[in-house]
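Heads up, this is only part of the complex; the chains shown haven't been moved.
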Amino acid sequence: MSEIWVWVDGCLNDVESVRGRRFALFVQSLIVVSLVCFSVETLPGLPGWAVDVLAWAEVVLVGLFTVEYLARLFVADRRLRFVFSFFGLVDLLAILPFYISTGLDLRAVRAFRLLRLFRIFKLFRYNRAIHRFHNALLIAKEELILFSCAGLIVLYLAAVGIYYCEHEVQPDQFGSVFHSLWWAVATLTTVGYGDVYPVTVGGKVFTFLVLMIGLGVVAVPTGIVASALAEARDTD
Amino acid sequence: MSEIWVWVDGCLNDVESVRGRRFALFVQSLIVVSLVCFSVETLPGLPGWAVDVLAWAEVVLVGLFTVEYLARLFVADRRLRFVFSFFGLVDLLAILPFYISTGLDLRAVRAFRLLRLFRIFKLFRYNRAIHRFHNALLIAKEELILFSCAGLIVLYLAAVGIYYCEHEVQPDQFGSVFHSLWWAVATLTTVGYGDVYPVTVGGKVFTFLVLMIGLGVVAVPTGIVASALAEARDTD
């Protein structure tokens, strides 16, 4: 009996071995399948048979994930610690909504299902490149915090400024500082949907000034992360 | 009496000590609260009680900031120098509008209130990462000035070019070089609201050429700052 569990433990936790890697790949492909099913379910006007197939796929997938969760729980050295570890909780949250929903309203389940997406983070479990990225974040931590704060301040000042420039001419689009914040986000990230934009001369000049300063503040962190990654690679 | 002032001085200016850090955090959270109040005030259709609550919050906050300002003034070695220092002026501007408004028109106050936002810069007072950023700016100073000038020139040339391409077909959108500048800003920063865009073949070809050259000119400074920050980190 004991030998079987050693073999199962190898499958579940020893990613270095051939069967461990195969099992990990299998679980990850199941997660992708479950995400695809979830997405297809949201399509409007699905035929009845498709809804049935998806419901059955859901049952099978949750069954498999449940078996995996129980096996992980069984082979864990300290079971309580596993249950409350990050991936222990994620694994539980990935299957719990299905069981909870049986006695409850169906609409509530829909919201809970979002939690299933946390299964994605399992994909990261075995990835080593994350270590280097983690180092890069440590190297550039202070600059990133500084630029994040500066970015939020620039966003807020941009929103207040455009509020005073455009409020009277476009009371709907720039109704309050919060409305203006939406414009500031869409502009400083250069998304520019085009649902709100300044029409007064003052607002346009202000937008120009904000973009000259703000673009750097919002875009520099990207460059910081990239150069910190290069540094982390050198010291590896 | 003297001992109390030494203690107060420690709170206000000694960020290294525990009570100094706590006090700084407390003042910064007050600033954030006052900014949130200011933003909420701009919401259209606020109920009467909310307007009253916000007015009272304003009185309390300005009172606290006034006490802080007077305390800072009292413990300063050279009081005149503090009053005319950058943060001395900012602290004063943060509370002055409230007192000035009492005898004046209410609408004028609204504009003055923008100055309250300068309190934000207090948040920076204690941040050390700014030093490194300052060094990075010194390292890349010349390149940044060069690219800022080149960026302005490209913007202007783009505006003149598109004016000649699109003026006749879209006399409203591209009515003058200044109208065209708005297009140039929205295009070269890649915001692209979609309120003005070329429709002639010549204008589209010109846009393509301008983007090929201009994107680099506008986007390169970001990369320069990022690499200068990496350099500043190395020489730290």
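Should a chain be cited, it is by its letter among A and B, assigned in written order, with residues numbered from 1 in that chain.
By definition in this document, a residue touches a chain if its C-beta (ideal position, glycine included) is under 8 Å from a C-beta of that chain, and two chains touch if they have at least 3 such contacts.
Model, not experiment: these values are computed from the prediction.
Summary of assembly composition: all chains derive from one sequence, 2 are present in place, and the complete complex in the structure file consists of 4 copies.
FYI, only the chains that are shown with their structure count from here on.
With centres set at the average Cα position, the gap from subunit A to subunit B is 30 Å. Against subunit A, in their complex, subunit B makes its touches with residues 35, 38-39, 42-44, 111, 114, 117, 120, 123, 127-130, 132-133, 148, 181-182, 185-186, 189-195, 218-219, 221-223, 225-227, 229-230, 233.
Against subunit B, the residues of subunit A that register as touching in their complex are 139-140, 142-143, 145-146, 149, 153, 156-157, 160-161, 163-164, 167, 171, 175-178, 187, 190-194, 197, 204, 207-208, 211-212, 215-216, 219-220, 222-224, 226-228, 230-231.
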